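Please see the structure below; I have some questions.
Note that one protein chain is taken out, while the other chains of the complex remain in position.
Then we have chain A:
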């Protein structure tokens, strides 16, 4: 099965465009979305910071699994991405 070069994923149930080889973080950023997590204590909004898997600021829930690094997770057609609050559990 081959992945089409352009497809859609969803962010909090809204469809956003995506390209083959993009990470979830790249797709969210390209769609103008800057944050998808709130912190455990201060409920501060967070999104991409280091972009290379070091900082864990971009944690997000993908297809029901919380705390994945958006900057690393490869986006697949139909992926359901959700905002994560605190630990996401």
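In this section, a contact is a pair of C-beta atoms (placed from the backbone, for glycine too) under 8 Å apart; a residue touches a chain by one contact, two chains touch by 3 or more; residues count from 1.
Convention: contacts and distances are computed from a predicted model.
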Expected UniProt protein name for the omitted chain (select from "Thioredoxin domain-containing protein", "FAD/NAD(P)-binding oxidoreductase", "Putative tricarboxylic transport membrane protein" or "cytochrome-c oxidase") would be "FAD/NAD(P)-binding oxidoreductase"
Spell out, residue by residue, where the missing chain touches chain A. 3, 5-6, 19-23, 25-26, 29-30, 34-35, 39-42, 44-57, 59, 62, 65, 67-69, 71-74
